[in-house]
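For this depiction, one protein chain was excluded, whereas all remaining protein chains were kept in their positions.
The letters A and B name the chains in turn, as written, and every chain counts its residues from 1.
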Amino acid sequence: MTVGSFFAMGGYARYVWPCFALAISILLWNVWSARRYHAQALKRVRRALAMAGSNGS
Amino acid sequence: MWTWFYRLASPPSVYRVAGVFAPWLLLSAAVFIVYGIIDGLAFAPPDYQQGDAFRIIYVHAPAGWLSMFAYTLMAIAGAVGLIWRIKMGHAVAAAVAPVGASFTVLGLVTGSLWGRPMWGTYWAWDPRLTSELILLFLYVGVISLRAAFEDPNRGDRAAALLAIVGVVNVPIIHYSVQWWNSLHQGATVAKFAKPSMPGSMLWPLLAMFMGYMLFFFGVLCMRVCAEILNRERQASWVREVVRA
Partner (left out) sequence: MSVGAVSVLRLVLRRELTLSFRRPGQLLQPLVFFLIVTTLFPLGLSPQLSLLRDMAPGVLWAAALLASLLSMDGLFKGDSEDGTLEQLVLSGQSLTLIVIAKTLAHWLVSGAALVVVSPIVATTLAVPVEAFPIMMLSLGLGTLTLSWLGAIGAGLTVGLRRGSVLLSLIVLPLAMPLLIFGANATDRAIGGESAAGALYFLAALCVFTTTLAPIAASVALRITLE
């Protein structure tokens, strides 16, 4: 099997490769989205703490 | 008797445990997925009927399975939150929803792309794809309902009830769609022809299932941590954790 035939996927390349690309993208999106969500939550907590800190002690 | 469970299910311990597990889950997921993709694309033999197009199964089948699994998990977590009033249940349910929905989309698109070389059309209302589509609607409903409430507690409980109603309906929907499709068997072959699976084809598939599952739980841990932070903002333990 050559590199060329590997990429050609027996003629089905334009269906197979987008599927795998989409799968990787969705996996990556999930990680990115979860990280962002966590970061936003952390930011909100820190902001609330800062405001309480400046108001209280 | 249940105090150990309630303590285990307390927000600070879940936050800590989830935080520890997440990177390991994701890492092991990566190992399985990388192996599965390489083996499935390069080394598994092409299918006698479908040629190389069958390789799409390696990303499609685990996604479809996971979308169903996630919805069931979401309903169970919501039930735990609604019936036993364990707040972590709602946190888990809220965390599962977007992840499960994304896998449903993945299953739909890969299924559609797989259908094109097989049936000549990008969409063919085959029973599995149609059920997946309705499942996506159910996910969107739960996510939209939770988001529509200003009071997050009400939103959690409303979404939990809807998820429970939905999960009860899923078998009914599956059966109905299967039945509907069998009535209208037209010229197009409406079912995915399952390739017969020798070991060299099966191992990468099992690896992908394992990889997707580990990945799902890893991302879930990350999202649950965020949900906990959002819900327990006032608690003193949160302040300690965030300061650290």
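Definition applied: a residue touches a chain if its C-beta (ideal position, glycine included) is under 8 Å from a C-beta of that chain, and two chains touch if they have at least 3 such contacts.
What you see is a predicted model; the values in this text were computed from it and never measured.
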Over the full complex, note down every shown chain the hidden chain is touching. B
Of B:117, B:166, B:204 or B:218, the residue in touch with the unshown chain: B:166
Candidate in contact with the missing chain, chosen from B:87, B:128 or B:157: B:157
Footprint of the hidden chain on chain B, which residues? 134, 137-138, 140-141, 144-145, 148-149, 154, 157-158, 161-162, 164-166, 168-169, 172-173, 175-177, 179-180, 183
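The criterion applied here is as follows: only the chains that are shown with their structure count from here on.
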Whole-Å distance, chain A centre to chain B centre, using C-alpha means? 15
Interfacial residue positions of chain B with respect to chain A in the complex: 26, 33, 37, 41-42, 46, 51-53, 55-56, 59-60, 63, 98-99, 102-103, 105-106, 109-110, 113-114, 116-117, 215, 219, 222-223, 225-227, 229-230, 233, 238-239, 242-243
Complex interface listing, chain A residues touching chain B: 1, 6, 9-12, 15-16, 18-20, 22-23, 26-27, 29-31, 33-35, 37-38, 40-42, 44-46, 48-49
